[in-house]
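Right, I'll just put the structure down here and ask away after.
Excluded from the complex is one protein chain; the other protein chains are retained at their positions.
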Amino acid sequence: MLKQIEGSHAVAEAVALCRPEVICAYPISPQTHIVEGLGELVKSGALSPCEFINVESEFAAMSVAIGASAAGARAYTATASQGLLFMAEAVYNASGLGLPVVMTVANRAIGAPINIWNDHSDSMSQRDSGWLQLFAESNQEALDLHIQAFKLGEELSMPVMVCMDGFILTHAYERVDVPAQAEVDAFLPPYEPRQLLDPAEPVSIGAMVGPEAFMEVRYLAHAKQTMALERIPQIAAEFAQRFGRASGGLVRAYRCEDAETIVVALGSVLGTLKDTVDEMRTAGVSIGVLGIQSFRPFPLAAVRAALQGARRVVVLEKSFSVGLGGVVSTDVRLALSGLTLHGYTVIAGLGGRAITKASLARMLAEAVADTLQPLTFMDLDWRIVGRQLEREAATRRSGPIAENLLRDVGAVASKVR
Amino acid sequence: MDRPFAITLDPGSSLANKTGSWRTERPVYVDRLPPCNAECPAGEDIQGWLFHAESGDYESAWRHLTRDNPFPAIMGRVCYHSCESVCNRARVDDAVGINSVERFLGDEALKRGWQFEPPACESGKRVLVVGAGPSGMSAAYHLRRLGHRVTVREAGPMTGGMMRFGIPKYRLPREVLEAEMQRIVAMGVTVEVGAKVGCIADAMRAGAFDATFLAVGAHIAKRAFIPAKDSSRILDAVAVLRSMEGADKPMLGRRVVVYGGGNTALDVARTARRLGATEAIIVYRRTRERMPAHDFEVEEALQEGVMVKWLSTIKQAGERALTIERMKLDASGNPQPTGEFETLEADSLVLALGQDVDLSLLEGVPGLELRDGVVQVDPATMMTGHPGLFAGGDMVPAERNVTVAVGHGKKAARHIDAWLRGTRVDAQAKHAKATFERLNPWYYSDAPKRVRPQLEIARRTSSFDEVQGGLTEDNALFEARRCLSCGNCFECDNCYGVCPDNAVIKLGPGKRFAFNYDYCKGCGICAAECPCGAIEMVPESV
Amino acid sequence: MLQVRIHGRGGQGVVTAAEMLSVAAFEQGRHAQAFPSFGSERTGAPVVAFCRIDDREIRLREPIVAPDVLIVQDPTLLHQVDVFQGLRPDGYVLINSKRSFDELGLGDIAQRFRRDRLITVPATEIALKHLGRPLPNAVLLGGFAALSGLITLDAVAHAIRDKFAGRVAENNVAAATEAFDYVKRCLQGLAHAQTD
Partner (left out) sequence: MNAPIKFYQTGTFTVGNRLLAPEQRSVQASPERSNSLNSGHRACQGCGEALGARYAIDAAMRATGNRLIACNATGCLEVFSTPYPETSWQLPWIHSLFGNAAAVGTGIAAALKVKGREQVRVIAQGGDGGTTDIGLGCLSGMFERNDDVLYICYDNEAYMNTGVQRSSATPPAARTATTMAVGPRPGASFGQGKNLPLIAMAHRIPYVATATVADLHDLEAKVEKAMGLRGARYLHVLVPCPLGWGSASHDTIRLARLARETGIFPVFEAVHGEVTAVTRIRRRVPVMEYLKPQRRFAHLFGSPGHPEMLAMIQAEADRNIRRFRLLEASEA
């Protein structure tokens, strides 16, 4: 059924359709509307049976989900940014114990300086946690990915993060097709836990594992993610066949056939990129876009296959590894090892900095001309950075960077750039 | 379930890990000798019979008790219960009232008419016992239990010996004495009263006895020379107490003086009060502290109005008056004359200066050694120098009291039996003492001692009713349960419960426990928390 | 593609306005995308919300820098924020005020745009009259329907009922309708003035 609703509510409805039995809620922007929406559905009885638990922290949220999942319940929670970091220990634990929790991450920057706006630093920080990480390009895909995530996670007995851009998607009203309960029930079987806390068949879960077996446990987790590389496309295909929509999968190429330049990106920026690429194509530039839907497991082969025909690759990412550069780019480069093509890393949109078609067009033009810096910071205000660096050079200690920058920027309330 | 590797494990699998190898000390269960048992002259297993009484199984308790001593009702009245003076419970609150529980069991047995089992088989041997007192009847009982034909010859008109002729009714009612004597007769023991044995050798030959136990009591009063007028009335304590058993009571008058400081002196004085003497005065040459009589008896006597002239000797007995000389104790505590005299009016003077045994029946028996008026015996076997001839009670060198006599009877019987079978009793090694220091008394409930009721003074001075009453069943049960079971497991489950490694195996009621050394790490908590000190930690040999 | 930018202050329902606009467009079978200028602004702070309307799927996710429509819910913002930034020459402007552009001191700006696409509406008064509260957002949507004809009043009414319920919804619909008629009258008056 088509609806014009907020992304958060679209996700809430999708999650509800998956019949979660325990939902852990803790508020943090921009995830809040999702659990609010679920709360209403539980209160109204539309979602039942379901325990909706207002926990006291994200750490508790994931911990409650761990307990619920181990006791055989389908468990869900959502978070973002600092919240994800605060639950990090439990995030690793859930995957280590092989508990198929599904969690929405409404991607948001990590402070300090505190910043509520969108980028991918939060989920990227958990890329090695053993969770599967799926990225949504639109609210429709966010909705669809949650339904696929429960199926995928429970088959493999591994937890899944569905990542959607904070505000840009979570707070955007747009058209989504919400499937019927019967369709979802047909697609997603009830949760059958691989291990269960049950007095009828007692087990000890979470033993202390020493050097003699730890590596094996880790390898087996990796093996599961390798399996996921096969299952993700299959599940996406089954989903398309049932629901008549292409959602999820490992990667999705747009106008990449015979493209000399391919831009690689994750999440909602893909839309803006596609529009930009369309215009450049009209202008005769041979360029395409490769969207990565599955960041973990990282589809090395699929990425390589999609890119190896191109002459240059631009990885546009909303994450940044301070002291190195791109996070996604590193993985893409690994996928391309041995191939000789121009590779550019473009860091953009950190902390909610708007990514405009104009800036993209400008940047891509330089890329096509191979005049782009290997590591480019799109729309960075060099004026400000320059001044601060001068100050730095002058005296070692020159006060908090953020404050100095604000002084340079001046008060810019809600000025639209 | 196909479980995740390593992080998920099957229950209880740690049994594969034998932690016993960590141990440097191992706990072992031990049995220790409780002080009461160690102290009892009659060799009773006091803790053993209390154990049964604690659960209200009085018959088992009584049967366990009478394995060693056939006279619980008598003991419960006349025994001086040295067991209680060594009871560890005294260090917690008060000693367990062993004697009162023993009496309860004895009276319960009489009430319910419990009898002794006759012997399983007859040995065909004949044993002569001379004297139907505590020692003789105790020996007869044990010998009969062992299957021997026993004949008891008693010079007196009735059984009981000194228990009858030495102990006043108000301490030992005669029906009680009679009942416990008859119970032994009922086992098939032949008792001939008024049958004085003149010459033991003849008696044995005539009766074709294979062995003899001599248990003649000390019935002959010691005399002391006191210048006296013919008119002055002087009697001896033994005669007075004996005549109490006959029809005509002794004439003592209204003012009676008793000379001596032993229990007998007190018995006479208290008897005199009951016979109507307005004044019963004991003259004793030392102080109360040095008086051989038991303090509780002195106390009771004083309660009953008996008076005592301490540090006094009788110099002369005149008509209705005595001359008394004051004494003083010298450095070594011996009384010395002071030369100060006074006169004491008296209708009669009773001498209670100790008794002797009539040894005339032993004349001409070879191998015997008589010294200090008693027969010397091998203290291990109670056999005299003459093979087959054993002796006990007042006749042999020992403290003279009923309990000691009963003990002699038991001991002699065991060795007579061995002698008759041509074997010998090898004394098994005794367990180490169960000292208070080894206990963990915290675990025992607070329980103040239950005391027996005493007859009110008025009735005590006017009648021969029993002075001390018995415990009710509630009180007897309560008192029995005050026993700490020193040194011997009473199955409180502490060790089983407090082991952090579940390394104690419970074997079931009456079977106690065992250690599972596969897992015992040797922490020692079981030993530390055993209330009765029945667990010991011993080093592992490395 | 039609791009709408709405200015106002926190608490005036700016974001709701954009959302209702998108719902109205959806109602008319069109694709729409509404989103706020993502921020943590509190009541009273300047707020911006956006709405895109198109006949095909909208993939563009950038903020609206060159709007076709400008709705200003609070005239006090006019001299604090450059609300006209990026407005297309043939763009529509709808301002909540009793006063005219000239009275608002926007005479020179008005010159740069098409006169018949600029209008002020006393939305706060209308809101107070119907709702008893100064919530001009739904009212202005009614006005926008009249001004542009790009959405119907019915669609706006539907959107209002999608967001609100019961009396609140009906009062807003009534308010929006009054604004719709008001704008229509003004436009007629303006038409006559030009023909004369």
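Order as written gives the chain letters A, B and C; numbering starts at 1 within each chain.
The criterion applied here is as follows: a residue touches a chain if its C-beta (ideal position, glycine included) is under 8 Å from a C-beta of that chain, and two chains touch if they have at least 3 such contacts.
Given the structure is predicted, the values throughout are model-derived calculations rather than measurements.
Participant: Write out, one label after another, the shown chains that touch the chain missing from the document.
Facilitator: Counted over the whole complex, the chain not pictured touches A, B.
Participant: Among B:350, B:467 or B:483, which residue is in touch with the absent chain?
Facilitator: Only one listed residue reaches the unshown chain, and that is B:483.
Participant: Considering the complete complex, identify which of B:13, B:343, B:360 or B:435 is in touch with the unshown chain.
Facilitator: That would be B:13, which touches the missing chain.
Participant: Any idea which of B:106, B:354 or B:531 touches the chain not displayed?
Facilitator: Considering the complete complex, B:531 is the one touching the chain left out.
Participant: With the missing chain put back, which residues of chain B would touch it? List them for me.
Facilitator: Listed in rising order, the touching residues are 6-7, 9-19, 22, 54-55, 442-445, 447, 450, 474-475, 477-478, 481-485, 490-494, 496-498, 500-503, 506, 508-509, 516, 518-519, 521-525, 527-529, 531, 537.
Participant: Would you write out the residues of chain A that touch the absent chain, in ascending order?
Facilitator: 21-22, 24, 49-51, 53-57, 59-60, 63-73, 75, 89-90, 93, 97, 197-199, 201-210, 212-213
The rule is short, and it goes like this: only the chains that are shown with their structure count from here on.
Participant: Report the chain whose CA-based centre is farthest from the CA-based centre of chain B.
Facilitator: C
Participant: For chain B and chain C, what's the span in angstrom between their mean Cα positions?
Facilitator: Comparing mean C-alpha positions, chain C is 115 Å from chain B.
Participant: Based only on mean CA positions, could you tell me how far chain A sits from chain C in angstrom?
Facilitator: 34
Participant: Could you say which residues in chain C touch two or more other chains, in rising order?
Facilitator: Nothing qualifies.
Participant: Looking at the complex, which residues from chain A come into contact with chain B?
Facilitator: 96-98, 157, 194-196, 201-207, 209, 213-214, 216-217, 220
Participant: Spell out the part of chain B that touches chain A in their complex, as residue ranges.
Facilitator: Checking each residue of chain B against chain A gives 1-11.
Participant: Quick check: in the complex, which residue numbers of chain A touch chain C?
Facilitator: Counting only chain A, the residues touching chain C are 2, 4, 6, 29-30, 116-118, 138, 166-168, 171-175, 268-272, 274-275, 352, 354-358, 413-417.
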